[in-house]
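With one protein chain withheld, the remaining protein chains of the complex are depicted in position.
And now, chain A:
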Amino acid sequence: MLKVQDVYKSYSKSGSLFRRDQIHVLSGISFGIEEGECVGLIGESGSGKSTLSRLIMDLEKPDKGLITLEDESIQVWKKKNQGQISVVFQDYTSSVNPRFTVEQVITEPIMLKGKQAHIKTKAMQLLDRVSLSSQLLTRYPHELSGGQLQRVCIARAISTKPRFVILDEAISSLDVSIQAQILELLKELKTDLNLTYLFIAHDLQAVASLCDKVLFLYKGKIEERLPVTELARTENEYAKKLLSSVIAFEA
């Protein structure tokens, strides 16, 4: 479904006058995601995960290389398949317009396809889908807890029946107990709605429980790619370090 081919991205250092003063964030990234697959992208802070996700979402353009969805450029694919790519961000508080109610947040993407009947019922169904009470419809984002708000963001992300969802550190800022609940929800949604996920994280455990395949991103390069079942056989130093820090996973 998604193909990333030999992608490069660099930024010029802030305050520098010359073009050669550049930081290479991504160099020669290539990977693919099949339909219905969940691929985990793991790496430490500054490894280029967020940049890569922004390129895939078409918020920024790569310096070199190609990113395609079903063999079409993202811009073209997005025009043809409106609402079929979606994203859940790490920072849920800034992910929603603070002046919108939960109902407005969830229904805005649906309304984009034109006015629709029974919009409120749809919003209620979506809330129910992410295990939230429909009483929250009239609430404002600041009146919800972190876990509730992230569920609202997930409800919004699936409101347009997307096929491809990017989860950009979607559970990283939640409590551990809530993380487990959200992971469970994401798993359910994946099977029920036949979603394709790109799951960006720095938590190996979460990736292991949700994904089929893992990519290790280190200093802007993909160091290793493994099926989740073979995680223990990793050759890569960074991956080993990550593995050894997850005691619970080894047990």
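By definition in this document, a residue touches a chain if its C-beta (ideal position, glycine included) is under 8 Å from a C-beta of that chain, and two chains touch if they have at least 3 such contacts; residues count from 1.
Just so we're on the same page, contacts and distances are computed from a predicted model.
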item: Undisplayed chain, where the name is taken from the UniProt record, one of "Cellobiose ABC transporter membrane protein", "Nickel import system permease protein NikB", "NAD synthetase" or "Acyl-CoA dehydrogenase family protein"; value: "Nickel import system permease protein NikB"
item: Candidates A:Lys78, A:His202 or A:Lys219 - the one touching the absent chain; value: A:Lys78
item: Which residue of A:Phe89, A:Phe216 or A:Tyr238 touches the chain not shown here; value: A:Phe89
item: Contact footprint on chain A, counting only the chain that is left out; value: 54, 57-59, 78-79, 82-83, 85-87, 89, 91, 94-99, 101, 109, 112, 140, 142-143, 156, 160
